[in-house]
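A single protein chain has been omitted from the complex, and every remaining protein chain is retained in its original position.
Read from first to last, the chains carry the letters A, B and C; within each, the first residue is number 1.
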Amino acid sequence: MSTARPSPERRAAYPHFLSITTRWADNDQYGHVNNVVYYQFFDTVVNRYLIEAGALDVAGGEAIGLVVETACRYFAPVSFPDTVHAGLRVVHVGTSSVRYEIGLFANDNDDAVAQGHFVHVYVDRVGRRPVPLSAALRAALAPLEPR
Amino acid sequence: MSTARPSPERRAAYPHFLSITTRWADNDQYGHVNNVVYYQFFDTVVNRYLIEAGALDVAGGEAIGLVVETACRYFAPVSFPDTVHAGLRVVHVGTSSVRYEIGLFANDNDDAVAQGHFVHVYVDRVGRRPVPLSAALRAALAPLEPR
Amino acid sequence: MSTARPSPERRAAYPHFLSITTRWADNDQYGHVNNVVYYQFFDTVVNRYLIEAGALDVAGGEAIGLVVETACRYFAPVSFPDTVHAGLRVVHVGTSSVRYEIGLFANDNDDAVAQGHFVHVYVDRVGRRPVPLSAALRAALAPLEPR
Partner (left out) sequence: MSTARPSPERRAAYPHFLSITTRWADNDQYGHVNNVVYYQFFDTVVNRYLIEAGALDVAGGEAIGLVVETACRYFAPVSFPDTVHAGLRVVHVGTSSVRYEIGLFANDNDDAVAQGHFVHVYVDRVGRRPVPLSAALRAALAPLEPR
């Protein structure tokens, strides 16, 4: 087939991981984690990485990362009570923006159940105009570049 | 600029609309509806259209629509207690798949705050293999083709 | 029976109403709105009333209402795409606290599908110590006392 549909990646494609527990309410009427919830996993792995790296001061930072684009491709279902392991890498660091890619893995499986991206543009908190990424943020992102 | 970043569409680009009320819990720590919630709006306008058109029998239908791809671009924030008006159109109907495009509009504004897409592949409920779209579904989708 | 289990109330028991649209993701694996989501409805009707009455300045107010207790009794299911009409009344106004009672009604039905309560204690935003309710808040609450 000539389709551009990608195939699932392996865990080795991601330099950083976070384990996230699923919840009963994540399952929708078909008995699988609802497609929307995958983006909670994306949001969570990105923001937690930044908080723990000291690169995101949610309450008081001058610059905040606005989400301008997200996307996800779904390969296989997950269901509560599975554990999701979210892999994270950075594929583009621009003047004011960062593009993250995320792969989600269920339990002990090595094929992604879903993968997608998440683009942040940094703006000043008050005026919401793009600002250059801080040196602290750039340093925090370096370990997320693909190996 | 040579960027491919699209600009916000107008309401006239969508043949069908659903009004959705926002909730206190939709707002995240920055005081705006969290990026994840936009996909709840996508999911809701698509499924409600199908249910009301008689083309989705959630509990007993032989075929179910699996979400295989979603994406969203964010142009402007919305905040509780804004009302979101979700515009819906269909841009591709394949043998087993449908690609929906959704534009989200806040209150009385005519520029989209976000737009994205949502791809369903229909599979049989038990074996989860692709099946052709039913005639009832094809008929239900016809009014969603762009005017 | 000697049980204290209350029976469903009617709409006339509530002086204020807000209509809330359900979402696909609200339904859980049993095909009904998950029990957790009812509290989103509680939170939404209370906060929206206060915002529209000018009695809640989310971003800048000196005092914020902390939720210290909530409860809900469930009488009948609701399911997406039902519309929920949330009735609101105030049954106790203390020095620093307010007790709201909420009844949820589905579509055109006059018997509550669920009812519960929600207790706010007002504290100063920084020190999180209880503060007396403002005159503006007391005035806003007056119309919510049962008729």
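One rule holds in what follows: a contact is a pair of C-beta atoms (placed from the backbone, for glycine too) under 8 Å apart; a residue touches a chain by one contact, two chains touch by 3 or more.
Quick caveat, the model's predicted, so the values are computed rather than measured.
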Out of C:67, C:91 or C:139, the sole contact with the unshown chain comes from C:67
Which residue of B:6, B:31, B:54 or B:143 touches the chain not shown here: B:31
Please identify, in ascending order, the residues of chain B that touch the omitted chain? 24-25, 27-29, 31, 34, 36-37
To test your reading of the contact rule: which positions on chain C touch the chain that is missing from view? 29-30, 34-37, 39-40, 43, 58, 64, 66-74
Interface residues of chain A toward the undisplayed chain are 19-21, 23-25, 31, 40-41, 43-44, 46-48, 51-52, 58-59, 80-81
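Just so it is clear, only the chains that are shown with their structure count from here on.
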Degrees of rotation, nearest 5, to put the Cα trace of chain B on chain C? 180
Between chain B and chain C, what is the separation of their C-alpha centroids in Å? 29
So how far apart, in whole Å, are chain A and chain C when each is placed at the average of its C-alpha atoms? 34
Tell me, which residues of chain C touch at least two other chains? 24-25, 31
